[in-house]
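All protein chains but one are shown in place.
So, subunit A:
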C-alpha cells in the first residue's frame, strides 16, 4: 500500500481551502497542510517536505515556487511543475481550471493522478464562480454609474427618466461607444465641474 501523500495547499480563503481538503481526502490517502501566508512559502516548503504542492494558478506568490525548481542543498529535493509529458490534455485542463501543481521529482504520475483530478474538479468549480461573481460585480457597478448619469441628464435638461436614458443611448450609438462609457464620462465631467 502506498504511503500517505503529503500535500501542501496554498490557499488564502479558509472556506475554499476546507472544501479542497475534503475533496482530496475522498480521492486518496492524503495529509494536507494548508498555508495561507505567502511570503514564508519557500521556507515552509523546505520544512514540510511535501510530495505535492497545489496552488491557485493566479496566486501572486507562484513565482516563489519557481525558486524551488533549483535544489541548492543536498537535502533539498527539486520541485517540478506537474507536466505529465504523456498527458498534455491533463495539463491543459489543470490550467483552464486555474490550478498549478508542483510535484517533487521522482514521484510516480499514477499516484498523483486521482488526487490531481479531484483538485482540478474543485478548482474548476471555484473558477466558474469567480468569473461569474466578477461579471456580476462589474455589471452592478455599471448600473450604478448609468443611474447617476441618468440623474444628471434629467436635472440638466429637465427630462424624464426615459428621455434621459434615450438621449444617452443615442449619444453612445452616435459615438460608437458603450452606454456605460458615456455614462462614466458624464459622471466624471460632473464631478470635475462640481
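Going forward, contacts are C-beta pairs under 8 Å (C-beta built on N, C-alpha and C of every residue); 3 or more make two chains touch, one makes a residue touch a chain; residues count from 1.
FYI, contacts and distances are computed from a predicted model.
Its UniProt record calls the unshown chain "ABC transporter substrate-binding protein", which is the correct pick from "Beta-carotene 15,15'-monooxygenase", "Carbon-monoxide dehydrogenase medium subunit", "Spore gernimation protein" or "ABC transporter substrate-binding protein".
Checked against the full complex, the candidates A:7, A:24, A:52 or A:65 give a single residue touching the omitted chain, namely A:65. Listed residues A:14, A:42 or A:140: the one in touch with the omitted chain is A:42. Annotation for subunit A: contacts to the undisplayed chain at residues 38-39, 42, 57-67, 69-70, 80-81, 83, 91-92, 95, 100, 102.
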